[in-house]
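A single protein chain has been omitted from the complex, and every remaining protein chain is retained in its original position.
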Amino acid sequence: MPKFEVDPAVHRGLADARLNVEIDNGDMILNLGPQHPATHGTLRLVVRLDGERVVASDVVIGYMHRGYEKLTEYRTYPQITTLINRIDWLSSFANEVPFVHAAEQLMGIEAPPRAEYIRTALTELSRIATFLLFLGEMGLQVGAITPAFYGFRDREYVLNAIESATGGRFHPNFNRIGGLKDDLPWGWIAETRESMRKVLKSCDEFEDLVVSNPIFQKRTRGIGIIPAELGASYGVSGSNLRASGVDWDLRRDGKPYLVYNDLDWKVWTHSDGDSFARYWVRLQETRESARMVLQLLDVMPSGPVMTKVPKIIKVPEGEVWVNTENPLGEMGYYVISKGATGPFRVKIRTASLSNVSIAPWLLRGVYLPDIITVLASLYFILGDIDK
Amino acid sequence: MRSLAVDIWGGWATTLGIKTLIVMGLIPVGALVLGYTFLLKMMSHMQSRLGPMDPGGFHGWYQLIGDGIKFIQKEDIIPEGADKRVFKMAPAIVVLSTFLMFVVLPGGPDFVVAKDLDVGVFYALAVSSLSVIGVLMAGWASSNKYALLGSLRAAAQLIAYELPLVLAVIGVVIQAGTMNLQDIVRFQASGEIFGWDGLGLPLILTQIVGFGLFMIAAQAELSQPPFDMPVAESELVAGYMVEYTGFRFLFFFIGEFGTAFVYAGLAATLFLGGWSVPFIDVDADIMNVVGPLVLFAKIMLVAFLMFWARFTYPRFREDQLQSLAWKWLIPIALANILVTGALKVAF
Partner (left out) sequence: MGNNVSKKDAFAKHLKGMLGGLRVTLRTMLKPAVTVQYPHEQEAPPTRARGVIALLEENCTVCMLCARQCPDWCIYIEGHKEKRPARREGGKDRTVSVLDRFDIDYALCMYCGICVEVCPFDALHWSPEFEYSESSIAHLLHDKDKLGEWEATVPVAEPLEIGAEVKGKK
């Protein structure tokens, strides 16, 4: 990732705008959430409004804290993969990958190539599922009902592919340390190829229905601009940062993982950094992922999907940090093992927490409807914030 | 003394009562028809789903009626801090405005409540803005910040959109030379296109700009997407309706779709020739039967356009709506009036 210098004045400005709920100066304090339709769950946003203009805002998180980092200390490795499915519930498969990679690296084993290819395909499928939901949801948040249904409809094709391979629509729990639970079922490759074509077609629909719509552009262009250096200093990652023009993708620039280096693909960036750019980048990435899956299906090697691992998995002593490019941004696990059946301590770096932390800065001076636009375009999952 | 009572009960009072009842019955029916055809069925199919299919057997036709019955059964909840009287009155005022608009809508040569109202168009547009008073009352009385924001948006929207709405209609009025809705229909039925009088002259042909402006402004008046900021379910949850439950909410619902019905009727009357239909003489008695059906068909056509846009477009922001209204719609409407007036004088 490129290095950025941040002007300290920017942070001072933020401190000045901090919300003072106690001071009554005639502004209206509005609680958006924790149960508001636009906050995808239980995010609470306290905003100080002057008319409809936001003076200051504060993000209150933690309504859905489930204590995953602590839980992992009391579970064995196979049990943890099923728990961390639930961190970012829209792209569960992508959550499992960095964790099993961490355990595999500590144990010094490697999954067979076929397993890695299938993992890559499923990770990209879950990325498509997540982004399709976003593409629809964002339309809903700016007021159009129909795109949301298209998003749900087309995600179904992807979820069906994930389900027929793994047995779970949302929580695949398909990764095992050292490989995969099972190989793909008969006919999966052909079916998935078909659904990828549908996804590509539906991306064109979103292009017509949402992206090229002048009202949508009016609502999103220039709203919630993340300057690249500030975004990086907040830890914003993934598509949000790429939409600010930072050409940085862990799949390409990070420590090589899965089989991304064998594929022919492109990192999409946009120079504007506003809500529209974030939508656009995600749309392009959905297409790119669908193309990646199509490539993977063509070059899938044959062979086993599981290496030899002991029946009871004990991970040797050591520490490892594995981070991957998840749909929402950078996700990482810092695993400390003391040689037991379960880890000693796991630190989970989730993308949404960092992504949403820039919200108070972005929301200064925008109108009330833009809060929704900005939040929707940052695209967070509550489970990913609160862990 | 006795004769006066007979006069009242046997005369205008009875007529008035019956007419009121009929219109009161027509509003929910219109709302139901629009709600079922467009909200339940057309929207569902546009979103690649079927919508309700089970209630009533045939494509869920009973769904909205069942919903209405359910709403009536619900507990009537009034928030603790609400201004109770105003809170209760608000939905009635919204429906009242719909009712008042309905009475001038002509469905045939004699099929109209307020016959020969010379200021028909003017009256209809004037009473349509009454509903915003109901909305403001609802927002204020709910003692809820979301409701207040929603109702203030509705008020701001009304000011921005009443003007293009009226200005769009003026072109029609200039061309027809009357504000009487019946006469506008007759004018269109008797008009001719370059000497060919087969179709009459639906004013949409000459007032296409006016029609477009009218539809946009009506969309804003009805607070439908892309101008549904007062309701804005993703921002303000449901705007001014957020605290309403049960039959009071039902009133708002009927008001919303009933008004959509009336606006579609107005657009059909002003621009598409209203109840008149080519090849049948406008003053034939049969028109009192055919006329309403023709008008209904035209209403459905206009409503289709309205709801099509509603289910496709995202929502504007309040300030963008204002700038659209003041910077684009009003100047275009004024230019339209100018051109229409000049052509009227020239020919």
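Letters are used for the chains, namely A and B, taken in the order the chains are written, and counting of residues starts over at 1 for each.
Note that a contact is a pair of C-beta atoms (placed from the backbone, for glycine too) under 8 Å apart; a residue touches a chain by one contact, two chains touch by 3 or more.
Predicted model, so just to flag it, every value in this text is computed and none were measured.
Enquirer: Just to confirm, in the complete assembly, which displayed chains does the hidden chain contact?
Expert: Hidden chain, whole complex, touched shown chains: A, B.
Enquirer: Pick out which of A:67, A:187 or A:310 touches the chain that's been left out of the picture.
Expert: Touching the chain that is not displayed is residue A:187.
Enquirer: Touching the hidden chain in the complete assembly: which of B:65, B:78, B:92 or B:309 does that?
Expert: B:309
Enquirer: Write down which of A:34, A:168 or A:235 is the residue touching the left-out chain.
Expert: A:168
Enquirer: For subunit A, which residues reach the chain that was dropped from this view?
Expert: On the side of subunit A, residues 75-76, 78-79, 82-83, 85, 114, 146, 150, 153, 156, 160, 163-168, 171, 173, 181-189, 205, 208-210, 212-215, 217, 300-305 touch the unshown chain.
Enquirer: List the residues of subunit B that touch the chain left out of this view.
Expert: Within subunit B, the residues that touch the unshown chain are 42, 44-50, 53, 308-309, 311-313.
Just so we're on the same page, only the chains that are shown with their structure count from here on.
Enquirer: Residues of subunit A touching subunit B in their complex?
Expert: So the residues of subunit A in touch with subunit B come to 28, 30, 36-38, 52, 139-146, 149-150, 153, 209-210, 213, 215-216, 218-219, 367-372.
Enquirer: Which bits of subunit B are touching subunit A when the two form their complex?
Expert: Residues in contact with subunit A: 43, 46-49, 145-146, 149, 225-226, 228-229, 232-235, 237, 311-320.
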